[in-house]
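I have placed the structure first, in the form of structure tokens, so that the comments after it can refer back to it.
Of the protein chains in this complex, one is absent; all others appear in place.
Chain naming follows the written order as A and B, and within any one chain the residues start at number 1.
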Amino acid sequence: MISDATLADHGHPKPGFIRTYIFSLDHKMIARQYLILGLIFLMVAGLFAVLIRAHQVNPGRPLLVVGNMLTKVAGQAMTGDVYNSLFTNHGAMMIFFAITPIVIGAFGNFIIPLQVGAGDMAFPKLNMMSFWVIFLGAVLIVASFFMPNGSAAGGWTAYPPLSSGKDASGSAYLLGRGPLLWILAIALAGTSSLMGSINYIATMLNMRAKGMTLMRVPLVTWGLFYTAVLNVLWVPVVAVALFQVFLDRALDANFFVPAMGGQPLLYQHLFWGFGHPEVYILILPVWGLVGDLLSVFSRKPAFGYKLTVLSMGSIVALSQVVWGHHMFTSGMSPVLGNWFVLLTITISVPTAVFFLNWLATLWRGAIRLTVPMLFSLGVVFVFAIGGLTGLFNALQTFDIHVHDTYFVVAHFHYTLAASVLFGAFAGIYYWFPKMFGRTMNRTLGTLHFAFSFIFMNCVFMPMFVVGIGSHMRRIVDWTKYEYLGELRPLIEFMGIAAVALGLAQLLFVFNFLYSVFFGKRAEQNPWQATSLEWVAPTPIPHGNFIEPPVVYCGPHEFSNPGVTERDWIMQTEDTGVTQS
Amino acid sequence: MYPKNISAHGGEVDHLFNLAFLLTGITLLLIVGIMLWILIVYRGRPGRRAHYSHGTSKGALILTAVVAVVVFVGLDVTLAIEDHHAYKIMYGTRPKDPVVVQVFAKQFEWHFRYVGTDGVFGTADDIYSLGELTVPLNKPVLLRMRSADVVHSLFLPYMRRKQDVLPGQTVELRFTATQTTEQARAERSDPNYHSEISTIAGWFRFRGENTERLDWFSVNKPEDDEDDHHSKKAPVSLLPDPKAFDFEIACAELCGANHARMRGVLTVRSEKKYEAWVAEQSKLAQSDEAPEINDIWIGWTIAPPVTTGSNAVEPKESS
Partner (left out) sequence: MQQPVATAEAGPSYTGTGVETGKLGMWLFLASEVMFFAAMIGSYIVLRLGYPKHMGPWPDPSTVLDVPVLAINTCILIASSVAMALSLQAIQRGDQKRMIRFLILAMVLGATFLGIKIWDYTELIHHGFTISSSLFGTCYYTLTGFHGLHILGGLVLMGVILVQGAGGKFTAEHHVGIENTGLYWHFVDLVWSVLFVILCLI
């Protein structure tokens, strides 16, 4: 049901255990559920990534410890089917079950109602359902591994006819029914995003507190709002594409069977129609978050707030008409290709505005290098690399050379893995005190940042070189090609760095678990930030605010000369000296 | 750029890359440089207060506009023009009389077919080849490609070219080779020869000799160990023998379990040697020793009409 009454109407004053921790209607608890789900999948999919890189170091031999678990015959090296399944699920889990739940599910649920000054989401029951739908999806994607012949192995992009299983090579992947579960799992994750997005948009538009005009909403909530808009529009499109694959596979439909007149290229258009907005779906909240955090920790108002909101909006618009740059080699009309080149590189203009605003925010600030700040600065660096290498991929002729090579892999890992993940860590370290009422250890956090930053670059920087060296992605054994032999030192280096990157995350796992139970009790506003979530008491009660907040200024009132005893003005303070 | 280009159009792509690398490199250095400078100069100290500004002044707007215009013109338009230039060379005018080769992609093999001596496909003197594409030097080559099952992608790393082969479609790929396999072998046999990648990879060569595989993360196979302990063979270089060097063809689109094995070889011969090869193979094809023709070719018989126009051509021949 869409028009739910809220907890305040029907909830009990003191709900029981199940109502509090499992089928909770409270957006803060749902956010914590999303966070935990996302972190678990982040670990699983991250482990897959480490296995992939460790395997590539010496692809002819079985891996240590796990080698025998991954093959049917003991002592045998990883086969193509297993390897394909590993990277397919690494991608799918990271995108749909790790990054989406953390950045959109957890942050979105936790932050949007708080930052706009609402008591809860617009539709709390829908919100609860959205978590349990993605949870069901998570169960299905895990279950797909235990089906005979294993899970999906056609890449996260799942191009048919390979993914729809319409050929006779007899590969295990083509015979299995696990991929059907995999498709359902992704569809459920998408449905969950859709439900969440409807909630986010309705909350952002209709639930703002008095005085909270749209131009006073913090940037991260703007990012989440734009993300929700893209989700509402494009998740249904990928659902259609995946259902078509599903029907081809399960019921012998003919969407992608050329002998019956089907068109495999159709899938690619539908998929990338969603697929390109999807990368912005994931990164828009992070852009907003970085904009906010740079302002908080340089104690300076965000530079060009309105322009940043506008730039994000223009990227949302542009992102929907550039999908063709994923298909320069697909046999699509080259005339179309030229338009896609032009539209794609135009995205660099709003992106340049971001960088200008970020740097100008830092300029003449009083910078505090806290852990969230370090990760935000990390985002600025890795996103600069990811964004600039995106230009290379937008250029048709060069893209034809590096398409489906590690160059592309390195590029989207700089934007998605490095940028979004660092953004996610920044957000976790930043909101942890509000979420769990305790603070995370700063020393461990700083070490976590330092190691993550170094090893992330050690893994993906050489990957650009490897990609330009024409190393195809998704091949189980690069030693089959002689010309790739020269890349060996780089591949070995990436393998070692990937294992080290994986180990560095243990610092975070320990810090997180330790701090949840034994961390120092947090104050109400530990970062001396100004937005509404820091007005609410810690821990936040049901209904969030003691009394309905009234907003008098924008979210970045730092170092206002009108107030001398401290350098920040809460959004709820009526000082009369603010401009925004 | 690596591997070394051997195509007429590849130089344009390399040039485009160099230009893009230069421009984006400058941009990156600017961003990182300014950021580090700010972090050092404006680090928080007790008693220091940040400058209060929302960046809404006229000056800030002008600065934003200037940055936007500089990025748009300096990066975007410059690169787009260069890209369009390369694109025209790659796809532009269609050669008058190309050497046409039909390509059939099948899990996990590349099949090639040549007209033979009579210049017509579908006759007895057609040359069939599995995994080896032979083309003449300095003559435009036109590949007409189909797929028998899933999406494949013909990748010519030495040509900077790649084309997806979708089932149900006939797609084209054009190139002109500028170096023969023989020349490449001779070049690589020179002890002073080193490719650019060796130089870059050399920086990462953190553990001495280049003859052993790193095996920190993998199990030693028992038989490997026996070999190592008993026969005590001298370590063999893992780099291939330059005298047996071949240009390689790869499949770049995931096509199944053995995707990594879908390798082919590109042999470039001088025009004379190419013609001799065609004559010899044509003769062989009509002899009793001719290899059996793969079933996939049944139904693709008519010589392709060379039309002008787009890159992808709908199947005009029978199918």
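One rule holds for everything that comes next: contacts are C-beta pairs under 8 Å (C-beta built on N, C-alpha and C of every residue); 3 or more make two chains touch, one makes a residue touch a chain.
Computed from a predicted structure; not experimentally measured.
Colleague: Among A:L63, A:A77, A:L219 or A:V235, which one is in touch with the chain left out?
Modeller: A:V235
Colleague: Which one touches the absent chain: A:P62, A:G80 or A:G119?
Modeller: In the full complex, the listed residue that touches the missing chain is A:G119.
Colleague: Going by the contact rule already stated, which one of A:D252, A:E523 or A:D574 would touch the omitted chain in the full complex?
Modeller: The single option touching the absent chain is A:D252.
Colleague: Consider the whole complex, including the chain that is not shown, and state which of A:Q244, A:T370 or A:T389 touches that chain.
Modeller: A:Q244
Colleague: Taking the entire complex into account, which one of A:T20, A:T213 or A:T575 touches the absent chain?
Modeller: Candidates A:T20, A:T213 or A:T575; residue touching the omitted chain: A:T213.
Colleague: Which chain A residues touch the hidden chain?
Modeller: 1-9, 13, 117-120, 122-123, 126, 194, 197-199, 201-202, 205-213, 232-237, 239-241, 243-244, 247, 251-255, 260-263, 266, 269-270, 273, 541-549
Methods note: only the chains that are shown with their structure count from here on.
Colleague: From the C-alpha centre of chain A to that of chain B, how far is it in Å?
Modeller: Roughly 31 Å separates the two chain centres.
Colleague: Quick one: which bits of chain A touch chain B in the complex? Just the residue numbers, please.
Modeller: Contact set of chain A toward chain B: 54-55, 57-58, 61-64, 67, 75, 79-81, 84, 153-155, 159-162, 166-169, 171-174, 258-259, 262-265, 298-307, 329-335, 337-338, 341-342, 345-346, 348-349, 352-353, 355-357, 359-369, 377, 380-381, 384-385, 388-389, 391-392, 395-398, 400-401, 403-405, 462, 465, 468-470, 472, 474-478, 480-483, 485-490, 492-493, 495-496, 499, 554, 556, 558-561, 567, 579-580.
Colleague: Show me the residue ranges of chain B that touch chain A in the complex, using the header's touch definition.
Modeller: By the definition above, chain B touches chain A via 1-3, 12-13, 16-17, 20, 24, 27-28, 31-32, 34-35, 38-39, 42-45, 48-56, 60-61, 63-64, 67-68, 71-72, 75-76, 79-80, 82-84, 86-87, 90-91, 107-108, 149-151, 153, 155, 157, 160-164, 166-169, 171, 195, 197-198, 200-202, 204-206, 210, 213-222, 238-240, 245-246, 248, 250-261, 263, 310-312.
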